[in-house]
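One chain of protein is taken out of this complex; the other chains stay put.
And now, chain A:
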Amino acid sequence: MQYQRAALVIASPALTQREVEFTKSAWLAGLRPDQRTAQQMREVSVEFPLLSRDVVVVRCGGSVVTAAIATALVEPTPQRPKHGLLHFSVRRLHTERDSPAADGSTQKNLVAFLERLVRTGGVIDTAGLCVLPGQKVWSLTVDVTIMNDEGNCNDAAVWAVIALLMHHRRPELTVRGSSVIVHPPHEREPVPLSVQHTPLPFTFAITMAPTEREKALNHQRALSATGSSSGPQPSSGVGNSIDTASAFAIDGTSPQPLGVVVDPTTAESLAAASSIVVAINAEGQVCTVVKAEGCSIHLKDLNACIEAAGTLAPRVLDLIKVAMEAHDERRKTAMKGQFAWAQKRSGVGKVEQACVKKIKTET
């Protein structure tokens, strides 16, 4: 898939308004603008591009998010001397659609969400990052870069962070008294971080307020009733065609408007009345629920979102694990290829032959 960036630039508020209107009319017809079903996500791929375990790239349709992690031994804060440090930073590549007034509020919100989910939610056991209480602890710094934004970047960013924390290895230590020896990777195998659980968030867009949805449903029922009421007509040519049309209307099921859609694109985010973020971990527990600004929702909508997220979370987790295994295999292949020259021993053989000749001559 080739991402054509220039064609998708939203140039002016008028075009944005047209996209929003088209999205809303598509939702009323029970469809989505890009022909997905309500609970269908775009193509998600997780990739570790470098040989080191420090960088991950997550793609969700046209949205691309890159995350990198760095570990360092630092002195802990005086308030919490036995806990490691976790830092998150999010930055966004500048695009022409960004207005000058756009401050970093979206980045700040994403950093706050990551802090709540990873630190407060207990994804990483910060007590396990302590080496010497009060003197040396591990500090993890995660930098998230949003390369391209076509909707649902927050979810992709959190998936990238979770994949990175699962895959990263820190150097092994030897502690004797107050001296700490950091072993490089070729001396000892690095050890993974202790990830307690893996929450994966999913963003849902609420298409319209519940009252408006009920009005739309009643309107469709009224249309169906009007079609059926014209059924009993006298038997004539025109009557036959009317009967056929009304029969078709009765038989055909009119599509219901969509209520909750997953993985909203940029246009769908703008057209949505509200949004819900649900984070589910591998055990099916709900780790975070955030209902943002917009119209009010009902409990059944919330339950529908949680159920859909429970279905989608194992798939994304499987994608992450498959990417980790593929990266490990690629690392092994690269390591083997790194020493392939040693298996060709022609030069060494020649030298040996010369030595053998010398020995024979001497004897």
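Structure notes:
Criterion: a contact is a pair of C-beta atoms (placed from the backbone, for glycine too) under 8 Å apart; a residue touches a chain by one contact, two chains touch by 3 or more; residues count from 1.
Assume contacts and distances are computed from a predicted model.
Between the listed names "BolA protein", "Trafficking protein particle complex subunit", "Exosome complex exonuclease RRP41A" or "3-methyl-2-oxobutanoate dehydrogenase (2-methylpropanoyl-transferring)", the UniProt record for the complex's undisplayed chain reads "Exosome complex exonuclease RRP41A". Remark: the omitted chain is touched by one listed residue; of A:Ala68, A:Ala216, A:Ile306 or A:Leu319 this is A:Ile306.
When the omitted chain is restored, the residue from A:Ala29, A:Ala112, A:Val175 or A:Ala222 that touches it is A:Ala112.
Annotation: of A:Thr37, A:Thr77 or A:Ser296, A:Ser296 touches the absent chain (contact as defined above). When the missing chain is restored to the complex, the residue among A:Ser25, A:Thr120 or A:Asn218 that touches it is A:Thr120.
Contact between chain A and the unshown chain involves residues 99-101, 105, 108-109, 112, 115-117, 120-122, 197, 210, 274, 281, 284-299, 302-303, 306-307, 310.
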